[in-house]
Every structure is written in structure tokens, then in C-alpha cells.
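The complex is shown incomplete by one protein chain, all other protein chains being positioned as in the whole.
Every chain is named by a letter (A and B) in the order it is written, and numbering of its residues begins at 1.
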Amino acid sequence: MLELIDVSVAYGNISALKGINLRAQPGQITAVLGANGAGKSSLLKAIAGLVPVVSGEIRVNGRDLSRMPAHLRAREGISLAMEGRRLFRGLSVEENLSLAWSFGPRSSPFAQALEQVYDAFSILKDRRHSKAATLSGGQQQMLILSSVTIREPAFMLLDEPSLGLAPLIVAQIFKFITDYASARQTTVMLAEQMAAMALKVAHHGFVLRHGQVVMEDTSQALTQADVVTQLSAAYL
Amino acid sequence: MGFAAGLILGGISVGSVYALIALGLNLTFLTTRTLNFGQGSLMMLGAVAAVLFAGLGMGLYAGLLAGVVLAGLVAGLTEAIAIRPIARIGGSMGWVVTTLGVGIFLQGFVAKYFGSQALAFPSFLFSPRDHISVAGVRLSAQYLVIFAIALALVIAFELFLKRTAWGRALQAVAMDPDLASVMGIPVRKVVTLSFIGSGVLAGIAGMLVAQITGTVDSAFGFNLLIFGFVAAVLGGIGNTWGALLGGVFLGVAEKLVGGYISTAAEQGIAFALLMIALAVRPEGLLGEKEIVKV
Partner (left out) sequence: MNALRQVVSRLLGHPALALAVLLVLWFWPGFTDRGTVQLLSFVMLNVLLAQSINLLTGVAGQISLGHAGFFAIGAYASALLTKSAGLPMPAGVLLATAITALAGWLLAIPAGRVKEFYLAMMTTGFGLLCYEVLKEWADVTGGVMGLSGVASPTLRNLVVLGWKINAVDYFHLLLLVTALVLWLMRNFVQSHHGRAFFAIQASEIAAGSIGISPGQAKRRAYAISTAIAGLAGAFYAHLVGYLGPDSFTIMRSVEVLVMAIVGGMGTIVGPILGAILFTYLPEKLQAFAAYQFMVYGLILMVMFLLFRRGMAGAIAEPARFIPAQALKAVAMNTAPASPRIDAHPAPLADTGQPLLEVRDLSKRFGGLAALDGVSLALRPGRITALIGPNGSGKSTLVNVVSGIYTPSAGQVLFRGQDISGQTHHEIAAAGIVRTFQDPRLVPSFTVRENVLLGAHLQFRSSMLASALRLPSVLREEKTLLTLAEEAMAVAGLTGVADQLLDALPYGYRRLTEVARALMADPLVLMLDEPAAGLSEAELGCLANVIRHLKARHKSVLLIEHHMDFVNDIVDDVVVLDSGREIYRGDMQGMRRNPAVIEAYLGLQQAHHA
């Protein structure tokens, strides 16, 4: 289980997150919603260790990781896919996957792990030697997800994976995430601006505004029609 | 040996050593976007240490190894005291000054405790007089071996970078340090290792140059630093094959100018090539244009 207890994050003088309290359960997808600048990315980065917390605790299965450097948190099973489709664009598909696998737990040999990836996304097999920069947006997102899953994470943090992608691809990606999470009992946190899509696959949702949690409920509750207006207000 | 052929071979050989220097500069540029202005002094340190350790009875090859190791360690130390503390402050003036400071300090240290006179560097790769006949042309053995060593190192480096996990990790840190760290790559360790590696390359380069010129003194680093930098710029900063190409091009140009015009003009050609490169194509032959991020 992933727990945030009274977490605050600031960039110099600017406060990005104020006193965040939330929980994410294994095997479930927890959606983090909110407009730009609301603090979604800061939240995920803080959990991954890219951004220091000013106060509060980040508890993973009871242990506070808030002082641990990012690469060690990755070893603890926290895997972040950052916003903006971040990849090693100068490297090929297979090189990206090899890198991700090399610094992960490596419980199965690379060839095997690679086959699993290609089973899920056959298009990546076709383009295994292409440079990541030449892939389409959807293919890049598949590669990013595969780089995350090849490390067999206990905690998957995904920052706007649907950005700029066609609805069909988004559906494919979200299905993959859902299946993976329930099969492996992974804890997934999904930050999305596109609330509807996220809520369709999530079990639980938090809405952020100006660095604070302003709404929290099951995804079913959040998609009730009258709540949608409240959501709009939170965004616009 | 035919005059022109001799110059060209000499140029290729010297140029391949410039390529090693460029490689060392590239290595730290990749991981930290900095250039070690003390690189020249690391070269000098490696060569001087080799002479001294050998003189202490360690034997020549042990001395060479010790010199290389020392250069690597000092380079790692440079990262800790001159680069990392400055990274917090930002801007590019800081590390230029601090790494320059390390270089000046080393130069002063060697001059003070070992004198500023030139020390004779022993021949460990044939003697300058040995020649090999290739297709009826007599070529200097020393030049050939030096070229072979430097070329082997460049190839080894490129293989390391492209084919091993740590090499790819280095590329990763160069491309996107945040992304690298969330993938479990220990960025700080990679940075330190890159500096140690660049020190090792500098030490080797220093010894090879000392082998060619026959002597080493406390001041012999700065000129080489500039030559290494020009080689890196000509080929494209950060690019391994570019370093080789740029180095050889510079070496041959330098030797030809020296042979046909005058030795005085040798320094000038490096500078002239640098100015032309920066004016016409700053990203070098094999480099890529950097996009301004606003």
C-alpha cells in the first residue's frame, strides 16, 4: 500500500502541494485529477523522489521513503512514467527496454521479459530497432509503459499517459494497465487531466486544485452527472 | 620515408591522441554538460607520475599504470570538489573557473616539488628510430603503435557506450538524468565514474604525447587541452567518432602546415580551424544542433 501523510512540496518559494493525505491500494487504480498546475505531476514526482518533500511522509508498506534518493526508490519497486512522453529518444526500442530491465530486479532473463512485452504490444516488436524518437505518440506510450512493466514494479505512477493520443489507443493502453494491475496486484496511480477516461478504469479518485485535495470518492460517485459540474468548476 | 607521407602518418598518429583527449572531454560533457579545464594538467600528471614512479624502482609498466590510476583518481576528486558544489549555483562561469583552478594548482604543485624543467620520458613503445616497412614505404613504428593504441581505445569506448548496460546508462544520464534516476540508474555514481574514466583517458593521452615528444614538463597541458577541445568541436561535442575524425583532421592539418609553412604556424592552425568551425558549423561534423529551450 502507498500512503501519503501530510505531504507538502515546494519549489523554492512556490508551494506546489499543501498537506496531501491519500492512500492507494494494491491491485487498484487510483486516479489523480485536476487542471494544469494543480499539482498532479508534483505529487507523482514527490513519490518517485525527483522532488524533495518539505514535510510529511511517504509510506510504502509502512516504511517512510521520503528521504530516499530516486534511484533507490526505483529499486524498492516504485516506477514512474513522467509526463511529456519521456523516453531515451536517441536509443532504439530494444535499447530502451534493455536499459529499463538492466537496472530493475531482473527476476527473469532479458529475452523472456522482452517476449512478454512483445506479446502485449506486437507493434513494438516490429519496430524493435527503430529509434524511439521515430515512433508515433501511441507507440511511444506503449514503449514507456513497457519500460515500466519490465521492471516488475510494485507501484506504478503514470503521469498523463493519454495526452495527445487517439481514443482507441488510449483504450488499448488503459486496458493493458488494468489487466496488469489486477494480475500483479500492483498499486497504480494514474494522473490525468482527462477525468472521464481515467475514471472509467479507476476505482478511486482524488481531485487536486492549487496543491490541495478538494474532492475524493470512488470513481463511480465521481462520474455522477451532477458531480461533473462540480468537477468542471474545479477545472474551469 | 617520403616527406608528405611522413607528415601525414605523424599527423594521423598525433591526431589520434588528440582524439583521446577529446574523448575525455566528451565523457564529462555527456554526463554533466561541463568541460574540465584542468584536463591538460591531468595529462601532465599522468606522464610525470609515470616517470617518477618508474624512477622509484617500480619498473616502467608499473609506473605507467600508476600514472593512469592517479590521473583517474584526481579526476574523480575534481568532480567532487569543482563540479558538484558548483552545480547548485548554476551558470557556466563557475565550473570553468574551478576546474581551471584545479589545473593551475596541479601545475604549480608539480613545478614546485618536481621542478619546472623538462623530464625525459622513457621510450616504452619502440624507439623513435625504429621503422617498419609497409608496401615498400618506411613508416615510424612508434607512430603506428600509438595510432593503434589510440584507435583501439576509441573503438573500445564506443563499444562500451553502445553495447554495455553501464555504457547505455551513461548515455541515459546524458540524455535525461531525471528519467535515468527513476529507472534505477545511480546518476551520481555514473557521473563520478565518467570523470574517473576521463582522467584515465587523459593520463594515457599524456603518456602517448610524452612518448612522441620525448619529454614532459609541468606546463605541457594547456596546449593539449586546446587541441583536444578543437578536435571535439570539429567532430561534434559528445560524439565518439567525431572525436576521432576531428582529432585526425586536426593532427594532419597541423603537421602539414608545420612541414610546408613553418612550425610556428602549427598553433595558429588549430585556432583558425576552431574559429571557422564556430562561425560556420558549431555543432561539428557529426554533432546535432541544440534546440533552445525557453
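As a working rule, a residue touches a chain if its C-beta (ideal position, glycine included) is under 8 Å from a C-beta of that chain, and two chains touch if they have at least 3 such contacts.
Not measured: the values here are computed from a predicted model.
Chemist: From the list B:161, B:233, B:248 or B:286, which touches the chain that is not on show?
Modeler: In the full complex, the listed residue that touches the missing chain is B:233.
Chemist: Using the definition of touch stated at the top, determine which of A:14, A:168 or A:183 touches the missing chain.
Modeler: A:14
Chemist: Quick one: which of B:7, B:43 or B:82 touches the chain that's been left out?
Modeler: Considering all chains, including the one not shown, the answer is B:82.
Chemist: At which residues does chain B meet the chain that is not included here?
Modeler: Residues touching the hidden chain, for chain B, are 34-35, 37, 81-82, 85-86, 89, 91-94, 96-98, 100-109, 111-112, 222-223, 225-226, 229-230, 233, 262-265, 267-268, 270-271, 274-275, 278-279, 282, 291-292, 294.
Chemist: Even though one chain is hidden, which residues of chain A still touch it in the full complex?
Modeler: Touching the missing chain: residues 12-14, 35-37, 83-84, 133-134, 160, 163-164, 192-197, 225-226, 228-229, 231-232, 235-236.
Methods note: only the chains that are shown with their structure count from here on.
Chemist: How many angstrom between the C-alpha centroids of chain B and chain A?
Modeler: 42
Chemist: Chain B touches which residues of chain A in the complex?
Modeler: My answer: residues 48-50, 69-71, 74-75, 78-80, 82, 86-91, 95, 98-100, 102-104, 147, 151.
Chemist: Using the touch definition up top, name the residues of chain B that touch chain A in the complex.
Modeler: Residues in contact with chain A: 165, 168-169, 171-172, 175-176, 178-187.
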